[in-house]
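Note that one protein chain is taken out, while the other chains of the complex remain in position.
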């Protein structure tokens, strides 16, 4: 089953797992890297619930650990993957772009491109517009 | 007397929606249920035909008499009251989940259909897209 040739597919990933607290975020990144290595397209990764913390540009893991945000950024830069962060889940948990920060009268922000704050409608679009949707959770 | 479209027999046939959302978590203790229902509501607002399947502790989402929490947690009862407004009227519950928790359909605040295991299998396999929360 595993050796048979198959079509190139487009994937959307849905990530609920927080970075470093649970393996789910690492599993999602590993899966994305393996999918693009096989020639598939990972069109978008949608970060929801505690998964939004994957988008923090202030993430600073020890040097001997995988840098998850860096891993996601590489995926976006090398393979054109959209990194979509649920704005409602993000704002509740303190994830803000420069634009949202200004809107809320804050002095700092921690979300920058290629991570983009967006609505749940983008998750619906991702579900409708891709061949596969794979969820990674805590 | 004539059969109408709300007859239970029609509801037990697998129906194909655009999206089935399976809810397995109870309200209040985590936001799984709340953020899962949010996805269902947004998908419905985007014109998708959405149904909900409650399994495990998710069936507690439908129990009558819920309210807000002491620190103002909204819970999900208000959200569930919005389902009909968004045309989310297909609600299924696991019959075994109800039995294991000493509940019956009469304990639920919204009309739902109880499904045995083989019916849940058929329901899930009839859907093009399923998300679980």
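By letter and in written order, the chains are A and B; residue numbering begins at 1 in each of them.
Assume a residue touches a chain if its C-beta (ideal position, glycine included) is under 8 Å from a C-beta of that chain, and two chains touch if they have at least 3 such contacts.
Quick note on the criterion: contacts and distances are computed from a predicted model.
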Listed names "Transport permease protein", "Sulfurtransferase complex subunit TusB", "Deoxyribose-phosphate aldolase" or "Molybdopterin synthase catalytic subunit", with the criterion being the UniProt name of the chain not displayed: "Sulfurtransferase complex subunit TusB"
Touching partners, among the displayed chains, of the absent chain: A, B
Contact partner of the left-out chain, one of B:15, B:63, B:103 or B:132: B:132
Absent chain, residues of chain B that touch it: 22, 24, 55-57, 94, 96-97, 117, 120-121, 124-125, 128-130, 132
Residue ranges of chain A at the interface with the undisplayed chain: 1-2, 4, 6-7, 9, 11, 16, 23-24, 27, 30-31, 34-35, 37-38, 40, 132-138
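In the analysis below, only the chains that are shown with their structure count from here on.
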Contact set on chain B toward chain A in their complex: 19, 31-32, 35, 38-39, 42-43, 45-46, 48, 129, 131-132
Interface residues, chain A side, partner chain B - complex: 14, 48-49, 88-89, 119-121, 123-124, 127-128, 133, 135
